[in-house]
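The complex is shown incomplete by one protein chain, all other protein chains being positioned as in the whole.
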Amino acid sequence: MDVLDVLNLGEIAQYFSKMAMFPVFDLAYYIVSILYLKYEPGAVEVSRRSPVASWLCAMLYCFGSYILADIILGVSPVDYFHNNSHILLASAVWYLIFFCPLNLFYKCVAFLPVKLVLVALKEVVRSRKIAAGVHHAHHAYHHGWLIMVITGYVKGSGVALMSNFEQLLRGVWKPETNEVLNMSFPTKASLYGAILFTLQEANLLPVSKSMLICLFTLFMATSKVFMTARHSHGSPFALIESWVCHLLFGSPLGIEDAHDHHHPAPAAAPLSPAKTKEELSEGTRKRKSKKAE
Amino acid sequence: MDVLDVLNLGEIAQYFSKMAMFPVFDLAYYIVSILYLKYEPGAVEVSRRSPVASWLCAMLYCFGSYILADIILGVSPVDYFHNNSHILLASAVWYLIFFCPLNLFYKCVAFLPVKLVLVALKEVVRSRKIAAGVHHAHHAYHHGWLIMVITGYVKGSGVALMSNFEQLLRGVWKPETNEVLNMSFPTKASLYGAILFTLQEANLLPVSKSMLICLFTLFMATSKVFMTARHSHGSPFALIESWVCHLLFGSPLGIEDAHDHHHPAPAAAPLSPAKTKEELSEGTRKRKSKKAE
Partner (left out) sequence: MDVLDVLNLGEIAQYFSKMAMFPVFDLAYYIVSILYLKYEPGAVEVSRRSPVASWLCAMLYCFGSYILADIILGVSPVDYFHNNSHILLASAVWYLIFFCPLNLFYKCVAFLPVKLVLVALKEVVRSRKIAAGVHHAHHAYHHGWLIMVITGYVKGSGVALMSNFEQLLRGVWKPETNEVLNMSFPTKASLYGAILFTLQEANLLPVSKSMLICLFTLFMATSKVFMTARHSHGSPFALIESWVCHLLFGSPLGIEDAHDHHHPAPAAAPLSPAKTKEELSEGTRKRKSKKAE
């Protein structure tokens, strides 16, 4: 009976990992992504002033992962745009979210129960993208483990990693922060997922790829649905991260809070403040000579 | 007689569309482009402080379209720079415009009648570039209609689409605007031209490619010569655009005026201000939860 159960689980995982993303799951991905674009300050105004810029931003939100992964692997950045049906669907979603009469479509998809379902479906796509990214990188660089991690990472994070430049397109410039310096939960999870999938590709994990896709999807969907429903700030990784960072880097990771951008918390940084002062003054002197060199 | 006329017109269009751009038309393109670079605030100073930076900016102005199109299609961005004669000619124009004794060369080419001829010749090159861009993209992606439009668009717009970064090279940074957010006439015309040439490539326009090149060139050259001669602000597209935008997006397109950067004209944006306020407050609440997610 156990063997039968395992076979069934394996088959379910296999079926799940091969399931087509288009159109249902991809549709959910586009809706949630463009919803987040609409939340951005000034995005609605941009859609009125310059529909082309707004549409371009929406395309970056929907397909940013493919663009970044293609840049990483040296392929044409707009390669994914030959999928006309995908582009049409995303454009339709953009139009409905920004310009639907009486804002009907927005109200439907922003209704919490509907939104939770869409968020869960989006995480299915994200997990699949990370796995596909690692797989493509493995195909190009058989032993380029770091390249696989990077590719999976950008496939999972998508537009978040180019947020500075996507905002620039809308006339917004916030250089003091970026998604690598202050990682949000999805970006962190994409990084960890990329590492897991790379370990699996290197046969260092005792689990099949389809099972890993299943488990990771389950984790991501559950976390995101929970966080969306509760408007929660807490990251599931916070505890493990502070333990690892304290071990490796001698200090806890900065808290994922907007306040951190303005209060870099000097208390959190140095192990030996005296040493840092010494380094700072030495650094100033060295910088002057470095400028000379 | 009509058939003979048509044959002649077709032959003229054919000959015109196959005519070599180098060196006469390309020379005009370089002169007008680098003239516009010289008009930029601080450009002359940069040429004195750092001739390398100034020369690099001039190359971006002259060959930006090729660089962008190569990036789009996944080719080496400096591929065009193997045309040594083109680079030499553009460099010579840069040197003469910025460093000619008594500024003679600049005075010659800035003399209005001469400038109008050069502007017309430049538009011949622009139209040809858009057609070539769409053609190359079609060769790479037979059904990538959006890719063809994008490639034609960047070929026509050239350095304008990377103006933020070209300015950054000169130490100038203006993130509040860019050429997609506030399209100038040449950039808009390049977009429309790219769409037309893509429709023609898809055999959806009842006109041959050479005839379309001819007609589009005629339109562009006439418009630009007229606008240059009259220092006019009006765009030929303004009427149609406001009608289409009102139909599709519920509001007229923002006026192409520098003042718009500072007065985003809230009156122009919302159809229902009450709804926007509701969305705004909802958006603020959602952004906080989005940050958590």
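Here the chain labels run A and B in written order, and each chain numbers its own residues starting at 1.
Simple rule for what comes next: contacts are C-beta pairs under 8 Å (C-beta built on N, C-alpha and C of every residue); 3 or more make two chains touch, one makes a residue touch a chain.
Only a predicted model underlies this, so the values are computations on that prediction, with no experimental measurement involved.
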item: From A:Leu9, A:Ala92 or A:Leu146, residue that would touch the chain that is not displayed; value: A:Leu146
item: Which of B:His136, B:Lys155 or B:Lys224 contacts the chain that the document leaves out; value: B:Lys224
item: Candidate in contact with the missing chain, chosen from A:Ile71, A:Val172, A:Leu205 or A:Ala238; value: A:Ile71
item: Where the unshown chain meets chain A, residue by residue; value: 71-74, 140-141, 143-147, 150, 164, 175-178, 180-183, 191, 245, 248-251, 253-254, 260, 264, 266, 268-270, 275-276, 279, 282-283, 285-293
item: Hidden partner chain, residues of chain B it touches; value: 36, 38-41, 44-53, 56, 70, 74-79, 81-82, 84, 87, 99, 103, 106, 110, 119, 168-173, 184-186, 224, 227-228, 231-234, 258
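The rule is simple: only the chains that are shown with their structure count from here on.
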item: Chain centre separation in whole Å, for chain B relative to chain A (CA means); value: 33
